[in-house]
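Attaching a single structure in structure tokens format; questions to follow.
Only one protein chain is missing; all other protein chains are in place.
Presenting chain A:
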Amino acid sequence: MKILAIDTSTLVLGVAVTEEGSLLGEVTTNLHKNHSVRLMPTIARLLKELELQVEDLDAVAVAAGPGSYTGIRIGFTTAKTIAWSRGIPWVPVSSLAALAMNGIRFPGKIVPLFDARRHRVYTGLFRGNEGVSVPVKEERVTDLTAWLKELREEGPLLFLGEDVSRFREEMVRMLGGQAVFGMGRENAVSATHLGQLAFARLRSGEKTEDMEAAPNYLQLTEAEAKWVRSRKRGEPR
């Protein structure tokens, strides 16, 4: 089974093709350039190098968030459209679960995170199990300090993500030697891992997504949140 995997949930752009969960080819760039311009040509180039046609694909996997709203939407729309056009399954995969794959050999638990601004992070708690990352706590967007407090009881923790370095000082202050940090390549999602996670799900016969599925933003838009608050206060409109 050949899976095209797409990740545009952060500044990193990743595209991979996997076969039975193994790597056929992967392109990853950390150029901080426009995903909208670069994603489709990158997919086309990779398939060409692998001497594959779009007809050869059996499924499409995509990093479904959390992450950059615009980034997720570009990847999500592209993946969904290719899958719909070809009549093949498409599998949204958590960007955090994919990032956590970089640490599944770590003996403790894994904390992938992306900066959500204003001292908040998109994060979750995972552990490795039989070659895949498995969630231990529900994914969330949370204040970093509150999150670190909650993690104190969780034993050794491997923090992963390009944004982790911004918070490293606070992590060491609150968790001391319990906090371990990913290095280099470990801090960026690998699209191959997306393909592996999608393959595991497809193999287990999990139902794939319908056409109206939404990315996992983990939070309401500001306008909606404000509207909900005003309703709770009983204000008109």
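Here is the rule we go by: a contact is a pair of C-beta atoms (placed from the backbone, for glycine too) under 8 Å apart; a residue touches a chain by one contact, two chains touch by 3 or more; residues count from 1.
FYI, contacts and distances are computed from a predicted model.
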item: Protein name, per the UniProt record, of whichever chain is missing from view ("Nitrate reductase", "NADH-quinone oxidoreductase subunit N", "Sulfur carrier protein" or "tRNA N6-adenosine threonylcarbamoyltransferase"); value: "tRNA N6-adenosine threonylcarbamoyltransferase"
item: Contacting the left-out chain in the complete assembly, out of A:L31, A:A44 or A:V172; value: A:A44
item: Option touching the unshown chain, where A:F76, A:F106, A:F126 or A:F167 are the choices; value: A:F76
item: Touch residues of chain A, complete complex, unshown partner; value: 34, 36-41, 43-44, 54, 69-70, 73-74, 76-82, 84-86, 211-215, 217, 221-224, 227, 237
